[in-house]
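Of the protein chains in this complex, one is absent; all others appear in place.
On to subunit A.
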């Protein structure tokens, strides 16, 4: 019966896999071993794996400098039995032993979502999202740059590639993380996903600007705006995790939501906590758009005055509450 010896890294991920038909496997740094190890704390002839008559494998330490260990870091004095799937250490080098009858995990099927996410990595999608982002930035420059500073157009435009490059960092980190976990890096799909989230945030921002102006800066518009940003982030992180990990769907959604709420916590806190009495500034929505963008009719002075009376009552109530405190 053949034996499989896996060499593991510090994270206990497999770096090498050897299969032997013999009943003794020699382990160590010397080149005449069966498994040649790299780790400097491993002796040239550190240990052997031996199978007895009953088919049981034993780890025997060859009086090594740094010792050998089995489960629970139990030191091997002479020899210790090893079960299939158990990890042992030569010094700090981890190894795992399997017999060839050991069951393997079920095949992971391709998922529809995963394939769509990977398809996002096509350059056409990346280009599309990058163009939307660029259009948003160009529009911002066009809206705000004063005529007398027109020569700054080129300088401001140079920010664009800088921004696009800067947002490559996040997918790069994710890709590295995947590589670390010995998975496909999926850099392009992650990049595409990040740009998609940025582009939708930009479009959502434009929509909310209009919405806020139309709803007269009401609290509903503000909540909708922050909720939208949070959802975009949840979607982004779900996609990131789907591509980068093999966690269960529930774990991915939970982590994505946690991170998204953490990222938007400042905005939520601003919306949900009452105004601080130490805050002397005035908070109001100053957004202005040309009249055709306003779908409502506006209030006449009489209706407006009724609203203001309500405001007076509301503030008077606040005062009474604060005096009681």
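Assume contacts are C-beta pairs under 8 Å (C-beta built on N, C-alpha and C of every residue); 3 or more make two chains touch, one makes a residue touch a chain; residues count from 1.
The criterion applied here is as follows: contacts and distances are computed from a predicted model.
As stated in its UniProt record, the chain not included in the shown complex is "Serine protease", which appears among "Serine protease", "Linoleoyl-CoA desaturase", "ABC transporter ATP-binding protein" or "Sulfurtransferase complex subunit TusD".
Only one of the listed residues, A:54, A:107 or A:148, touches the absent chain: A:148. One of A:10, A:73, A:162 or A:283 touches the chain omitted from the figure, and that residue is A:283. Take subunit A: the residues that touch the chain left off the picture are 142-144, 146-148, 216-218, 274-291, 294, 296-301, 304-305, 307-309, 311-312, 314-316, 318-319, 322-323.
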